[in-house]
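What follows is one structure encoded as structure tokens, with my remarks underneath.
Left out: one protein chain. Kept in place: all the others.
On to subunit A.
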Amino acid sequence: MIGNDIIDLNLIRAQSNWQRKGFLQKLFSEEEQTFIQNSEDPELNVWLLWSMKEAVYKAVQRKYTLKRFYNPKQFISEQIKINPGKARGVVCYKEDVFVINSILFPNMIHTSTGNTEFSLISENKNSRFRLLQKIAEHKDIRLEYLNISKDREGIPFVSYRGDNLQIPFSLSHHGNFSAYAVSLNMS
């Protein structure tokens, strides 16, 4: 199952003080905290690891049709490798292990699970339209019959004339950015 998460770094800096007492302890395991504190850029890594947990949270919520929950420490990131402009690693949730990939920009981080076939990031609000356009093109169906709806748990799905197309995708917004990650192969 697919999951993604986007973080607008300028906005998150204004919204959160990661150096606040207790903040890291509530979100991260001892090992993750050590990784963050020993890294060259602790702030970037706080938000990188957070986006990894969020992306995998969305993937497992969908995979097991779970009700929403808030337990960041159940998601443990490991084997994180950071290269210029990108990062990869794994996130474990109970018995599941997800490979994740992130792209890093000076003002934004986008993370998605390894089964993502394509992702699209935009700085405006039309990413929803672009997603539907891409699906219409790929499946050779009419764009005007496509729509995005949300189920009771807030999980979005693509419908065609009201029917759920069962296309696994994940959508994330934060500040100036929105992004989607799609896996068309699995449909």
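Note that contacts are C-beta pairs under 8 Å (C-beta built on N, C-alpha and C of every residue); 3 or more make two chains touch, one makes a residue touch a chain; residues count from 1.
Convention: contacts and distances are computed from a predicted model.
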- line: Matching the hidden chain's UniProt record against "Acyl carrier protein", "Tryptophan synthase alpha chain", "Oxidoreductase molybdopterin-binding domain-containing protein" or "ABC transporter permease subunit" returns "Acyl carrier protein"
Field: Hidden partner chain, residues of subunit A it touches
entry: 12, 15-17, 20-23, 26-27, 50, 54, 68-74, 154, 174
